[in-house]
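One protein chain omitted, others in place.
As written, the chain order gives the labels A, B and C, with residue 1 at the start of each chain.
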Amino acid sequence: MARYDFASDNTAPAAPEAMAAIVAANSGFASGYGSDTVSARAADLVRGLLDADADVRFVTSGTAANAICCATLCQPFEAVLAHEHAHIATDETGAPGFFGHGLRIAGLPGPSGKIDPSGLAAPLAAPDQPHWQSPAALSLTNATEYGTVYSADALQALIAPVKARGYGVHLDGARLANAAAAGFDLKAIKTLGVDLLVIGGTKAGMTPTEAIVLFDKSLTRRFDARLKQGGQLPSKGRFYAAPFIGMLEDGAFVRHAGHANGMARRLAEAMPFRINHPVEANAVFVEMDEARLAALHAAGWFVYRFLDGSVRFMCSWATTESAVDELADALRRIA
Amino acid sequence: MARYDFASDNTAPAAPEAMAAIVAANSGFASGYGSDTVSARAADLVRGLLDADADVRFVTSGTAANAICCATLCQPFEAVLAHEHAHIATDETGAPGFFGHGLRIAGLPGPSGKIDPSGLAAPLAAPDQPHWQSPAALSLTNATEYGTVYSADALQALIAPVKARGYGVHLDGARLANAAAAGFDLKAIKTLGVDLLVIGGTKAGMTPTEAIVLFDKSLTRRFDARLKQGGQLPSKGRFYAAPFIGMLEDGAFVRHAGHANGMARRLAEAMPFRINHPVEANAVFVEMDEARLAALHAAGWFVYRFLDGSVRFMCSWATTESAVDELADALRRIA
Amino acid sequence: MARYDFASDNTAPAAPEAMAAIVAANSGFASGYGSDTVSARAADLVRGLLDADADVRFVTSGTAANAICCATLCQPFEAVLAHEHAHIATDETGAPGFFGHGLRIAGLPGPSGKIDPSGLAAPLAAPDQPHWQSPAALSLTNATEYGTVYSADALQALIAPVKARGYGVHLDGARLANAAAAGFDLKAIKTLGVDLLVIGGTKAGMTPTEAIVLFDKSLTRRFDARLKQGGQLPSKGRFYAAPFIGMLEDGAFVRHAGHANGMARRLAEAMPFRINHPVEANAVFVEMDEARLAALHAAGWFVYRFLDGSVRFMCSWATTESAVDELADALRRIA
Partner (left out) sequence: MARYDFASDNTAPAAPEAMAAIVAANSGFASGYGSDTVSARAADLVRGLLDADADVRFVTSGTAANAICCATLCQPFEAVLAHEHAHIATDETGAPGFFGHGLRIAGLPGPSGKIDPSGLAAPLAAPDQPHWQSPAALSLTNATEYGTVYSADALQALIAPVKARGYGVHLDGARLANAAAAGFDLKAIKTLGVDLLVIGGTKAGMTPTEAIVLFDKSLTRRFDARLKQGGQLPSKGRFYAAPFIGMLEDGAFVRHAGHANGMARRLAEAMPFRINHPVEANAVFVEMDEARLAALHAAGWFVYRFLDGSVRFMCSWATTESAVDELADALRRIA
């Protein structure tokens, strides 16, 4: 039987806390488009999580959420600086350019998914000229695509020169829960200069939902119209808010992510292949040739080769110790 | 206490069949982006509902679904013909122009939300000229925004001249269930020349989900990339497919819509205000002045004045006889 | 032989002053993209014409200039208010929506191409709501599409409530020269709250060129990148600037327009058909049935039926008295 346990963290089902909250929210009539009490309660919990007075919206797609944030911060004739392997740059079918009418994602290098701060200087210093798309924003990801985690200080070092030029900052938190479980202080975000944050619900173990957090509340003006035009203002908004209630009320959001991170460490410890990136969150990237990857597929374990050539193993809230051990056995057989 | 029962058909919770299906689907790991077995099963059921060999995708937003269909059938320098009060023309914040990069919705008149066939002739006959956006597609809605229902013959009369010119056809079925419950034969759609159909799950009583049906399978090429770029290819696709399983497997889809239509008839029978459009589906539109609408609001019943000046009452799967009777009492008191 | 004299004011050749300036500018090497001395000189002359400290750019297309102005002032999820028969609304193939990524042109009524001030109140007062595109800017046209001319006071009355809400203002001056020749004070524009003005060179008798005037200089930031991305930053910029030098240095700009306006008056005086709009600039709109229009075409005179059903006759700098008289004779024969 095909095993998708480690293919991604979105192959997992929703956690019981999320499902219970949806079932609980599914009662009676509610006003539409996010104006309901469930959405209000969930937004309060998000503000509590971040200890921040910010506006919060719940949307259906992380791809759209990121793209809408880019389009909010950046004109079509400008660029968003991002790690060259950021999800927005490589895995979202050009959604930022679609939602942003041609805006450019300017890729920056850096090891293990983290932007090398020294690479920021040149694009920020380049004088505006009409023949290319000058930067208007920085997009960061925490935890990164390679399962590493920025500290608040590391983010601050990247953000400060960007804000000094008056540019915007977007934080893609598709795996923010994993970063938090790895020690990243969510309450520090409000001090960093992030304008727009996307908190991933889906990969954190919810049914599909993402929260857009507008730290810069001036951006909230007509933001709902922007969401509606982009297909991201759900009429039955409570179904996108409720999972956040279930996961935030009792701490399951970070607790589950801590489990996922732990499963990645367990896998790393048993891993017979060379590990290519620090295992700080819920991913293990390893060196594996095509023949061995084919053998792993043949054994029923579906995982993918990533942009850097590594094979990626993702853990989630639903990953079990026994699954890790089974996979480790399989890996040892083909190593 | 505020009553949203009649404000829209999306203020209702999800029906038990939909919720049960979601809970049932929430088990084990599943491959992503609609490649899972739940999505496959749901697509089969949609094909069965329509008795058609078509491709099916499940997305999160009716607004996005409609806009993506328009963009699939129409270039930016072209126009989609639609009723002047169609949802895509008046209630989606210009989403077709956003997803379609400036494409125009060309509004056509007609009573009670139905396009007057005689109004089609002129735009179809107008010669192409470079200064305006010539039509490339027709968008129809069934049931209409005014709660009326096209027969298959009526749709055929509108579609035939459009197909004769080689243009595309989109059918917005946000309330297709209500049309079906009113006697519209869903199995006839495949004979009508519809290229792209959106079946509304949300208003039919599901958790948020919509099905895009590609009758013209040539349009399926790279359609998933189109969806992904537009933020409409959910990673955990089973949560958008499952409600269709729950609602289609045992006929709840049309059965619940029949209940909603029945509640609208019950309300119409008790209605002390003049009814402005035939009550064929789940809506009742009435003549009501501002003072009386304010009195109704003051009594706790939230309903809205519509584009034609009528006040709209929507029923849903969850509308109860007693709620209708309570509302009717309230209406009689202010009439 | 076919006569296009009265078909439009863009069927005329370029005036000798414009051509002489191009020939004069065509000497030696020049730096590119508007950084040359010819462009600088022309910008000075435009500032002098308007008695305003504004930034000026020379572009190739009035359609693009207007669309880029709209996109500068208005987000995709917003709307530009304009007369329902404004050129941007009816004759530019949806260019504002294309350059503005789905922005809406919201048409306002008013006699003879002028917006009725009373029609502005409702859209300006409507509360923001996410389901429709709220206004963000007002677009005006002077002289209007119907050959009428706003006074500065009339513009002020329309602009004041718009600026009071913080919205932007665009003035389409495709026929600004004709307005000036009719008495409109160009030096008053700077006091009116116009943010972006397009001065038509083409219809004024130049080779193709339009000037964008940025009264709000904060909009100039990265505007050249916007122009370049939109195909409107000509490398050999001097060829778009030079005609303005030729036409502004000696007053030919307004003088030629005065001639065009005079020819329209001459035609109006001889006109055997009912005139539908005040003849204040260079156009005469008349009531004419299809048979008579066909007869006129058969006689070799190409003119067009306009949006309001009138047949339109346009005069230009190149229209001769004898041509007017010939046309008047032809009209009398078919009247």
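Everything that follows uses one rule, which is that a residue touches a chain if its C-beta (ideal position, glycine included) is under 8 Å from a C-beta of that chain, and two chains touch if they have at least 3 such contacts.
Keep in mind it's a predicted model, so treat the numbers as computed, not measured.
In the complete complex, the residue from C:Arg3, C:His131, C:Lys163 or C:Lys190 that touches the missing chain is C:Arg3. If you put the hidden chain back, the residue from C:Thr93, C:Asn178 or C:Asn261 that touches it is C:Thr93. Within the whole complex, the absent chain has one touching residue among B:Asp53, B:Asp128 or B:Glu290, and that is B:Asp128.
Checked against the full complex, the candidates B:His170, B:Lys228 or B:Arg266 give a single residue touching the omitted chain, namely B:Lys228. Although one chain is not shown, part of subunit A still touches it, namely residues 76-77, 90-104, 130-133.
Listed here are the subunit B residues that touch the chain not shown: 33, 75-78, 101-102, 128-134, 221-222, 224-229, 233.
In the full complex, subunit C touches the omitted chain through residues 2-5, 7-8, 10-14, 19, 22-23, 26-32, 60-61, 63-65, 67, 92-95, 98-99, 101, 202, 207-208, 225, 228-236, 239-240, 302, 318.
Convention: only the chains that are shown with their structure count from here on.
Distance between subunit B and subunit C, defined via averaged C-alpha coordinates, is recorded as 42 Å.
For the pair subunit A and subunit C, the distance between C-alpha centroids works out to 48 Å. We define each chain's centre as the mean of its Cα atoms; on that basis subunit A and subunit B are separated by 32 Å.
Shown for subunit B are the residues in touch with two or more other chains, namely 92-95, 98-99, 101.
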